[in-house]
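Note that one protein chain is taken out, while the other chains of the complex remain in position.
Just so it is clear, A and B label the chains in written order, and each chain counts residues from 1 on its own.
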Amino acid sequence: MEYNFIHSLIDNTILAIILITLLPLGFVVIYALIAILGELKIASFVQERLGPMRTGWKGTMQPVAEVVKLLQKEDITPDAADKPLFNLAPFLMFAGAFAGFAVIPFSPFFIPANIELGLFYLFAIGSLAVIGLVMGGWASNNKYSLLGAMRSVAQIISYEVPAAMAILTVAMMANSLNLNEISANQSGWFWNWYIFGGPGPIWKIFFIPFTIGIALIYLVSSLAETNRTPFDIPEGESEIVAGYHTEYSGMKFAMFFFAEYANMFIVASIISYLFFGGWNSPFGDFLNYWWMQPIWFILKSFFFVFVAIWLRWTLPRLRVDQLMYMSWKVLLPMSFLCFLVLGIYMMLI
Amino acid sequence: MTANEIYEKLKSQFGESILEFTDEAPSDPFIVVQSNKFFDICLFLRDDETLAFDYLVNLSSVDYGEKLAAVYHFYSLTFKHRIVLKVFVPRDNPKIPSVETIWRTADWHEREAYDMMGIIFEGHHNLIRILNPYDWEGYPLRKDYQTPEEYHGMKVPY
Partner (left out) sequence: MGEKRKIEIDYSQLDSERMRLNVGPQHPSTHGVLRLEVELDGEIVTDVVPHIGYLHRCFEKHAENMEYPQVVPYIDRMDYISSMNNEWPYIMGIEKLMGIKVPEKVEYLRVIVAELNRIANHQIAIATFGLDAGAFTPLLWLFRDREYILAILEKLSGGRLLYNYFRVGGMANDIYPTFKEEVLDVVKQIRKTMPEILDLLINNKIFIDRTANVGILPADVAINYGCTGPMLRGSGVNYDLRRTEPYSIYDRFDFEVQVGKGEMGTVGDCWDRNIVRYREVLESCKIIEQAVQQMPTEGDIKEAIPKKVRAPKGEIYCKAENPKGELGFYIVSDGKNNPYRIKARATSFNNLSVLPEISKGYMFADLIMILGSIDIVLGEVDR
């Protein structure tokens, strides 16, 4: 619909397509700046200090300062690194993250591409980031990076399974893979959200623990997908210096950075429209104007980004084998259980 | 047990290897020991039931002019008594049996004594320098040590 809207404004097809791609990119950049500032300030509030205060009003221009700093750094490539792979890796990772923005519905009107398999596409394209990561770790010709890359492959692939089960559950409850439809199903007041069982009869209360469980499973698995603490061993700062991005500097490091924040936003937005109603207002028809819906969606996603940042500065890091244990022996059986119960629930209504 | 009793016990066991016993306040009392049966003396110190010195507190090396000395401080956690042993070695042939298989503390301490004073501990599995760079020449804590002029092209006396 967005394409039609823009195409009606500008008659040129190619220009409209270019504009459509640039809009999410612009959003990603603005979001990344806000997220960097948010991370620094939230970290300082958790740690009882003030954080950046000098750049701009109380530190608000700090992200600009960071971007400028990264841009003007020297781009060092190690001598023995595999040049094509080394240069390609950050951009591949960012591409994997950015391609997911094509199907995110900011409102029923603002979707770059309204495809029927939105959820499936999103999940599949997110795995592209792993390739970028492994390429970066391998091509650096550095034992630390190799360790980081190996660990991250194991981590991301293991945590994709519980995440997929969670997504499958919601797809089953919503009867569709189209993201727009999933959000539209949750219209009404907040008790229609899928975390509370979706639109259904009153005795869905008995199944609410399972929906909350599946939402938590997805939250934890998605943290592992984006390499955030407590699952940040690929970057494990204290052990292997900086993991797979040890050897990167300047703009390429900035790309890894951006990719991580973009991934965080995609994951937060998945949670918000799978479980928390997407662009619907929680009060039914009150405040549900067409211009308010993107704002609701962005607010919900930002809340989950805030939760991810908050967790990063509170919890210590898990060890690799404990990570694997948690994924295969804890999250996966729990997700199967929830899937089973919610399947029974769907058959009953 | 007091230091005197420990000295008597060692003397009765090892005879002429135990040379002398000095006890003047305020210094600590110490026993001077010959280096030839030193390993057996230390084994006896650790394994005897009434002595039970299971803790080697300190191993220093001192340069006394004509002779070098290695000073061992022992402590027993069960009986809470202490003793000091000294071994004198000539300057041109400083060899002492290593006790690192008895107390693993001695591993690094003997390497440091070798590094700083040049005392060679026979039987040590890896007697290389520990604090100085591995290819340093000279033994810094000796009284007649001259700082080398340069090391790998860098000027040493700053």
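We adopt the following convention: contacts are C-beta pairs under 8 Å (C-beta built on N, C-alpha and C of every residue); 3 or more make two chains touch, one makes a residue touch a chain.
Please read these numbers as outputs of a predicted model, since none were measured by experiment.
Asker: Which residue, B:Lys80, B:His125 or B:His152, contacts the hidden chain when the whole complex is considered?
Answerer: B:Lys80
Asker: Which listed residue, A:Thr13, A:Ser127, A:Asn175 or A:Thr314, touches the chain dropped from view?
Answerer: That would be A:Thr314, which touches the missing chain.
Asker: In the full complex, which of B:Phe21, B:Phe39 or B:Tyr55 touches the chain missing from this view?
Answerer: B:Tyr55
Asker: Please identify, in ascending order, the residues of chain B that touch the omitted chain?
Answerer: 24, 26-28, 30, 54-58, 60-63, 71, 73, 77, 80, 84, 103-105, 107-109, 116, 129-133, 140-141, 145
Asker: Just the residue numbers, please: which parts of chain A touch the chain that's not shown?
Answerer: Residues 43, 46-49, 79-80, 143-144, 147, 229-230, 232-233, 236-239, 241, 313-322 of chain A touch the chain absent from view.
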